[in-house]
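Missing here is one protein chain; the remaining ones are kept as they sit in the complex.
To keep things simple, chains are lettered A, B and C as they appear, and every chain counts its residues starting from 1.
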Amino acid sequence: MTARTRSIGVEIAGVSLATPVLIASGCVGTGKELSGLVELRRVGGLVSRTVTVEPREGSAPPRIVESAAGVVWDTGLQNPGVDAFVASELPALAAASPVFVSIAGGTLEEYVRITGVLQGRAGVAAIEVHLSGPDRELERPVIGAHADRLTEVVGAVARMSLVPVFAKLPGGVDVVPLAVAAARAGASGLTLCASPPALAIDSVATRPALGAANGWLSGPALKPMTLRAVAEVHRALPRMPLVASGGIRTAADAVEAMLAGASAVQVGTATLIDPTAPVTIAKGIVAELQRRAAGSPAELVGAVEIGSAVPVQEEQRA
Amino acid sequence: MTARTRSIGVEIAGVSLATPVLIASGCVGTGKELSGLVELRRVGGLVSRTVTVEPREGSAPPRIVESAAGVVWDTGLQNPGVDAFVASELPALAAASPVFVSIAGGTLEEYVRITGVLQGRAGVAAIEVHLSGPDRELERPVIGAHADRLTEVVGAVARMSLVPVFAKLPGGVDVVPLAVAAARAGASGLTLCASPPALAIDSVATRPALGAANGWLSGPALKPMTLRAVAEVHRALPRMPLVASGGIRTAADAVEAMLAGASAVQVGTATLIDPTAPVTIAKGIVAELQRRAAGSPAELVGAVEIGSAVPVQEEQRA
Amino acid sequence: MKRVRAEILSTRRLGSYQSLTLVAPEIAERAKPGQFVAVAMPDDRDFLLRRHLTIHQSSRRGGWAGTLEFVVDPGAGPGTAWLSDMRAHGFLDVIGPLGTPFSYPKRLTNCLLIGEGRSVAGLYFLAQELVARGKRVDMVIGGSTLDAVFKPIEAKRLSQLVTVVTDDGTLGETGTVIEAIEPALERAPIEVVYAAGKVPLLSAVAEICRSRKLPAQVAVEERMGCGYGLCGTCAVPVASKDGTTWGHVRACVDGPVFNPARVVWDRWRAAGAASPVGEDAQ
Partner (left out) sequence: MKRVRAEILSTRRLGSYQSLTLVAPEIAERAKPGQFVAVAMPDDRDFLLRRHLTIHQSSRRGGWAGTLEFVVDPGAGPGTAWLSDMRAHGFLDVIGPLGTPFSYPKRLTNCLLIGEGRSVAGLYFLAQELVARGKRVDMVIGGSTLDAVFKPIEAKRLSQLVTVVTDDGTLGETGTVIEAIEPALERAPIEVVYAAGKVPLLSAVAEICRSRKLPAQVAVEERMGCGYGLCGTCAVPVASKDGTTWGHVRACVDGPVFNPARVVWDRWRAAGAASPVGEDAQ
């Protein structure tokens, strides 16, 4: 077709990635597993499992069940704690690919402490702030669902961090105010969106299907919501780098996310099903760029526009 | 098994339904179409298409495209206006089954005017308040996404209405505050939840796949989110009648929704695919009640419990 | 309208299309040209909606009595691919016949039938019924290439004058169906026009028939959520009788056959229906 598309390397909020395809948090293992499964140099980056100040044993099994075109999961954010993570997982992950370290806390102080441990640490390309967990201080179920609290948490992490900070927004029917709050608080980029809260029921046993009872929804089922969130936020904040997460399985999905306004995508569930999916997707993006005679992935970003934020009466629209 | 399960009639917020299975708004036609497709006396109720004060031509086609285990749609709430609806559609619908009239407005006054037209009108068994549209007064994209505004709108409708009022909540990561607001404002029941905002992209044409650009997600993809919303709200408001909507396709889905806390379910997309689905589901609920030797659907409601509202540390949970 | 579990009697490849014949007497005995059926997809797929398929043949009499035939373009997407892979003796969940059929002219005699791609399939059923009523049928049919012209021999059998066009000249004349319409109208004293296809073709037919004051009927396609009037997703913009206002009507129950003079083509085309489906919709 054309020789123009040489590389699909992207720079997002100052982080250089070999491709715009990252593997999502919770789907990258501990650093040892991926190398036997996928050509890591063709993966844009790895988002670590979410780490907390203290080690967490995580939730009771079962931790994953299927739903229509999705999975409902809860690991209870099992992780060895930030110190052990830095010592035993980060080096292997960082040797493979740029690492976005995902961090979570139940209090402002916990976010601050983790960021302190990561500050200036070799191998941390960026921080992704997980904001879907409970707020133990304000006793709210989702710490990042309120613009005020989001500003506090993201602001504190962004002020301390020496690397770019991505806020992984919890989603919802109107994600723009949260995106604006995160941007004002100093986020360098946004991941849109976290898995929404979900529940699977085992009706034969008359109990929740997961050991943790509650879970989160991931997988292809989410794509239309992801695209909408990306498009809305891109319209509101056209210069903010956006990473689409939720339902990206194929190169076509990734291209759609980029057309909606994402500079990069994360692939979670699809990586679990097919560890080579991130590489296949990256190759497919190259093919799509060639088809469009586009020089770089950036040319796709935001090429599809949606209407105005507050929809007008349909008579005007028609 | 047992002769105990005679009828699956339910009374919800004072409305008697032959079965706990309603057909969802936007999926019931204009009153003429259903009778040839399904045994209407075995359907619990019909939620009318959403009506507005003035007629709406609705959005440009295409109005529906598929996504993974879902559909993305936007009709722009095409409807003939409340007056024409009452004259030409309501009688045929009401002759078939109890009708929940779905109403929407872009201002408080519009909700009030529609409720006025419906007040005391024969054939209106209940009102379902659609709250997912834009707020033209406060210039917000989703009128029902803010507890204050929800209180105002639902309160106004509930004060005027002579029949039970159901608030169809827009959903989101934490639906409980909205549910509490609607309950305080006088809603007799809640429909959980409306279709979430979505976008489908035609990447070949490089434009939104729907004529309206933006759309809403419906179908099986939603079920885990629906179950979670129902369970959360049932825990917070155990006596509030809940109607599950979103992803109910089979009797097993309906039973799960009831176990989570719903007194009835709505079937939308599944009715479009198979107009007999609501009846098949009702029959399946009977079979399940017999299997459990349960006397009435009410015995299922809320039988599965989820954990506490603000999740505790996993050490305590494990 | 009936819902039946219909056995597939046979399935065969015809050029780039797949033609399925079903045993569905309840539907076949009611079906009229221009109507369609809605076929359910398997339960466990990640695509949900029924597929809507124009009735290509429906036999009330003779050796094929009680059968129904439709034609799919296997390359369109997952639904038509699945249908094309179905074997004889498999079963389909079918609802039909659906929609408002073509009506036959009472007094007028000379009919021109215009179609392109797989949309031609529905026109043969119409041609048969017209011929059975003593009408004269001419046809203009086309496709991107030889394989994409549906049953050209059948067209010859059923009609007087047939124009076949392909984009690449592999069959008939090189050109588009639109270009071939005016010459066909010149060749015979056409009184009524019927057409089936995509918006660009149908709007061109509308314009030609308007300027020549010819009565016409066109069978449209628009994406459908149901096919039986429940969801209002199959919107087609149609002008009021006096032309002063317009409104969206439902292709599935108010159509799919419309008077092209009433359809507000510019509005529809602007909405993005320009390339709804077909072998070259890509």
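Rule of thumb we're sticking to: a contact is a pair of C-beta atoms (placed from the backbone, for glycine too) under 8 Å apart; a residue touches a chain by one contact, two chains touch by 3 or more.
Keep in mind it's a predicted model, so treat the numbers as computed, not measured.
Only one of the listed residues, C:D46, C:E154 or C:E222, touches the absent chain: C:D46.
Contact with the chain not shown here comes from a single listed residue; of A:T191, A:S245 or A:T271, that residue is A:T271.
Checked against the hidden chain, the listed residues A:V65, A:L118 or A:L259 yield one contact partner: A:V65. Even with one chain removed from view, chain A keeps its contact list with that chain: residues 26-30, 32-34, 36-37, 49, 57-66, 68-71, 73, 75, 78, 202, 204-205, 207, 211, 219-220, 269, 271-276.
Across the interface with the omitted chain, chain C contributes residues 44-47, 78.
We take it that only the chains that are shown with their structure count from here on.
Chain nearest the geometric middle of the protein is B, using mean C-alpha positions. Averaged C-alpha coordinates put the centre of chain A at 46 Å from the centre of chain C. In this assembly, the C-alpha centroid of chain A lies 31 Å from the C-alpha centroid of chain B. Averaged Cα coordinates give chain B a centre that lies 36 Å from the centre of chain C.
Looking at chain C, one finds that residues 46, 267 touch two or more other chains.
Counting partner chains per residue, chain A has residues 68-69, 220, 318 touching two or more of them.
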